[in-house]
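A quick write-up on the structure given underneath.
A single protein chain has been omitted from the complex, and every remaining protein chain is retained in its original position.
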């Protein structure tokens, strides 16, 4: 079983403004909505945690038992403690997979993993529509996906996206307003696999779409740690004597 | 089950010169030696075929039922019919995985897939030793592999290797004679996944090493086709009318 | 001086149907239009050649004196002799740069360099508009370009584009009809640098746009051969004795 923890800042869920849409789409919050559809896969065991829980939702016993960490965040980036960011970063480098969603492009942990600003263009209107094109069509994360699918209501996230060149560009999005975006991208960092997927604005029921659920289920499987026996990379090692010297 | 076909030119197996080593290591030929260890994995169903069989070992009913094609070749590159190369190429682009071994770097099919000469340095002596370093240590093909392992006798294959920049460099080899080589590399071509692995000279029992068997078993699993529903790429398509025009 | 040869099949230029637009935009043909703006750069010396010239426009004395070859083709792919394709391929691997334009994605030489079908979606209407986004904004080919620019009339070329993963994706295009396309991409093949740029349909004055001229001028400079002293890659070499053996 792949143990997935879906972390959500859970801020919009408690705001008056969002009651009419976010909670209508996701009555138990975004974290539980995502965990619920992930749990439909027999290989995945997912549960939701939130920023307002003890240890910001990620005490060591949870983090150390997480194969893949999902991360939804927007308004609360600054509230996440630096010490927690350090712990997550270390876990990714040791092999924990990470799937970052929508505004998580601007989270402390994503920016730390990338080394860039992760800035982008954005626009929030009622007119934007998004079409997600499958580019890397034999990538495990694209398994079962069609050439493209539409998201009828969306927040626009557009290029230039200030990120390192991705290892793989799985999806590129088209917007009715005239923009494009590398909306599904992968990176390896240390032993950990990282996937960023941009659709998922809080005012639209995007995580209820079958294609999005398929992508994120694929991503959980793709990002699970491999069982390489390679040494931990926590420090440089002095291999003081070469076996070659005696030959 | 992943259906693997291991193709071997089966030429050295029939030459007087090689009887004392190749057949000692691989009594049933290289193809069957590889198929045998692949078959130890419960997800794989492998069988060996050879150039001297009807249809050069790959009649349509075999090729069309192959998920991953392994290819060992050296002296017989020129004997492989161009029409067969075209068929294999088409199958790779449609999704069949391909694992190319040792001198197969100079096969018609690998050069066609790469678009370059695939030339390299080489040296055949009794003194060469090879150390295979795991570089991309969370790659599925590196699963279970150590930091490095040694091949006590080997033919040297050295840089500069005239290939396109690989999608992933999984292994880099060190040679006692002073060379390095990108010895385990991946490419996507169309829907097909391609892995080239250089160790495997006919005068050394390299395919009997546990690490090599692990790598090739991993490769068979990694290279199996995904079930993307994306359209075949056999031709350009005219999408004459955009759905946007009516909005 | 960078010696650029702009090859054009020069077929539409002679067809009745195109007289009202192509020749209005490019009175001396596409090849000379491109050569003319390239020649405005003091480092470039460009001239146009065509399929209907002796040796299909590329006798050895021209090809051997070309630093960067531009290639515009559409209706005449099949007329280009295989022996010429082989010569060009060899020259690219030896270091000649190559810039492939628009329908040249389906030329023999591009498909040979890529190893894939290079298929794509397309649509020819009067309604399509294209917006070219700069993605790799510090790439030499993007020098001086804005975040994006518009092409008011265009033929749509859309994903999925069946190509190997590019070394660099410099531009991604947006289309009013709902598609995206990796419209400016680079590859290294042997010692040669290859750039494909999709805008340039024969019925629109795209090569007269300042941004397109800037991109292609940048591309000519980027693709010029380096003066590496590395050995030619025409064949494998047997480095029979390692200098290490005597140490």
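Letters are used for the chains, namely A, B and C, taken in the order the chains are written, and counting of residues starts over at 1 for each.
Everything that follows uses one rule, which is that a residue touches a chain if its C-beta (ideal position, glycine included) is under 8 Å from a C-beta of that chain, and two chains touch if they have at least 3 such contacts.
These figures come from a predicted structure and were not determined experimentally.
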| item | value |
| --- | --- |
| Of B:53, B:85 or B:160, the residue in touch with the unshown chain | B:160 |
| Full-complex contact with the absent chain, from B:9, B:67 or B:136 | B:136 |
| From C:57, C:95, C:115 or C:200, residue that would touch the chain that is not displayed | C:95 |
| Hidden partner chain, touching residue among A:20, A:61, A:82 or A:238 | A:238 |
| Touch list for chain C against the chain that is not drawn | 95, 134, 136-140, 142-147, 176, 188, 190-193, 225-231, 244 |
| On chain B, residues whose C-beta touches the chain left out of the figure | 131, 133-137, 147, 159-160, 165, 168-169, 172-175, 178-180, 182 |
| Positions on chain A where the hidden chain makes contact | 93, 106, 112-117, 119-125, 127-128, 156, 158, 160, 162, 164-165, 167, 175-179, 187-190, 230-231, 233-245 |
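Basically, only the chains that are shown with their structure count from here on.
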| item | value |
| --- | --- |
| Any chain that touches chain C and chain A | B |
| Length of the line joining the C-alpha centres of chain A and chain C, rounded to whole Å | 37 |
| Euclidean distance of C-alpha centroids - chain B vs chain C, Å | 32 |
| Multi-chain contact residues (two or more partners), chain A | 134, 136-137, 147 |
